[in-house]
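Have a look at this one before I ask anything.
One protein chain omitted, others in place.
Presenting chain A:
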């Protein structure tokens, strides 16, 4: 009997030790995954931005670029807008998985922004807006199976992006479109690189529903 008690005591100790270790290694794994995800995505996003930014601005490249990049140099919302547009386009084509990937990429892009380059006078506003963008991007990234939920977050996200553009200028020609039906008739906006209406809130169900409300650039 004494042996059994000892062995049981040993089992309990092992169990507790194991469960403690498990939680700490889990945390380590998590943070490692995060860093690899960010660094893995760094390269393609950078090159993609370089590819896409000059494209739409053929006639007025200089104006478009200067509006996006402010005088402080180095700071540009162009990568953020580019990631938003690919997210939005994924939802236009009803692709929840692509939208989730784009959400994760947007989240990573925001984390890469060097805070010191953000113009000081707009620093607080920038923080408020981007905190919200991060949260929305994270939720869209985590909900690959729930496109309706992703679209709810797109509504908030689009307002954030619109405010960001109003604050720092648009890096490219953009259209702000309005969908009057979404959110039980409360309506929602989105930003698009093309003048033709392609509704990301309903996708193929009502692809041409909506109207251009504002033009940037």
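We take it that a residue touches a chain if its C-beta (ideal position, glycine included) is under 8 Å from a C-beta of that chain, and two chains touch if they have at least 3 such contacts; residues count from 1.
Criterion: contacts and distances are computed from a predicted model.
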**Name of the absent chain as recorded in UniProt (options "PTS ascorbate transporter subunit IIB", "Heme-binding domain-containing protein", "NADH-quinone oxidoreductase subunit L" or "Transport permease protein")** = "Heme-binding domain-containing protein"
**Request:** Would you mind spotting which of A:94, A:132 or A:213 touches the chain that isn't drawn?
**Result:** A:132
**Message:** Of the residues A:83, A:152 or A:177, I need the one that contacts the missing chain.
**Reply:** A:152
**Item:** Interface with the undisplayed chain - residues on chain A
**Value:** 4, 7-8, 11-12, 15-16, 128-129, 131-132, 135-136, 148-149, 152-153, 155-156, 160, 183
